[in-house]
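So, subunit A:
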Amino acid sequence: MERWALVSGLGGDLEVYEQIQRELKTKRGLDRLFVLGDLIGPKHNNDALLKRLQQPQRGDLPPECIYGWWEEQLLAERGYRGDRTAEALRINHGNDAVEALLASVDTGHMAWLASLQFGFIELDCALLHGSSADVGDELMPSSSPLILLDRLTRLDVNRLFTARSTQQFRLDLNGGAIDSHIKDLNGEHNQQQEVPKRSVIGIGSGEMFSLYAPGSDHIEFVKVGVKPVSRGLGFG
Partner candidate 1 sequence: MSQTWLISGPPGCGKTSWILTTIRSHPGSCGYLRLSGLSEDGLEQGHDAGIDLAWLKDQCPQLQDLSKPDQQCADRIDDQLNLIELQQYRPPAHPGVDEIDPRISNQLKALQLQPDRALHFGREPELPEQDTLEFNRLEAWSVSLHDSVWDPNSLSSFWFELVNGAYGDVYRAKALMNLPDGRAFFCNWIVSQQGSQFLPLEVVEPPTGRPNRASELVVQGKALDGMGMQSTINDCLLSDAVLDMHQAPLREQQPDLSQAKR
Partner candidate 2 sequence: MAHAVISCLHANLAAVEAVLADIDQQGINTITCLGDLVGYGPQPNEVVELMRQRAIPTCQGCWDEDIIDGLNACECSYPSQLAERRGHLAHQWTDAEMTAENKRFLASLPTSLRRDKLLFVHGSPNSQHEYLLPDMNAFAALERVETAGAETLFCGHTHQPYVRELRGGSIRVRVQHNDSSSSEEQDMTLPMRRIVNAGSVGEPRHGNTQATYVIHDEATNDLTIREVSYDVAKTCQAIIDAGLPEVFAWRLSHGFEYAERADDASHVCER
């Protein structure tokens, strides 16, 4: 049965990545490793991790990466996003943070970073950093269910995996409906729409990552070096 590992928020920390790779070797039946953005971050020099992601070592589960919020800031500042710059980073953390980010990534990695996609659609799952609305969209258990449903609807997927909030959670939409009354030049009519059975899953960040089996819809939240707190969180 197919199983995926879902990782994000490495922030240039090669050590954490190596720990995760070691841990993945102990798990059986893992087919794919998705790294959902924020490969880079402000705390480390990012070059070693970026090199490792592009050139996996023997035995590594090969990573499939998308860009996240930090990559977006870097790409914008280095002119890969039209007229945009790293405005969000500059406003929140000042110009020094922007300079530090520029210094932490060798320009040799830019072409590869620029080639990364916004997200993956695998089976009926969207694998994203933020949401279908924006790479910086923070989806959490406390987000309005209306917004979560909208983000699922935009990509017409049943499962949306998100990383931006750094939290590990699973939120299932499992009931409800809405009535619509429409009046136009042809007359009036009513529709009822039910809430589709869909889920938003927060995969965690850094040492916190997730394992997912799309066949059984089983999710397992993992922390590096710690046995799972609970098993069987899936609702298959």
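How were these picked? Simply put, all candidates are chains of the complex that A comes from, given by their letters.
Keep in mind that, in the parts below, a residue touches a chain if its C-beta (ideal position, glycine included) is under 8 Å from a C-beta of that chain, and two chains touch if they have at least 3 such contacts; residues count from 1.
A quick note: this is a predicted structure, and the numbers were derived from the prediction, not measured.
Here subunit A touches, in this complex, candidate 2 (chosen among 1 or 2). Here subunit A touches candidate 2 in the complex through residues 82, 133, 141, 144-150, 153-154, 167-185, 191, 193, 195, 204, 208, 221, 229-230, 232-233, 235, going by the rule given at the top.
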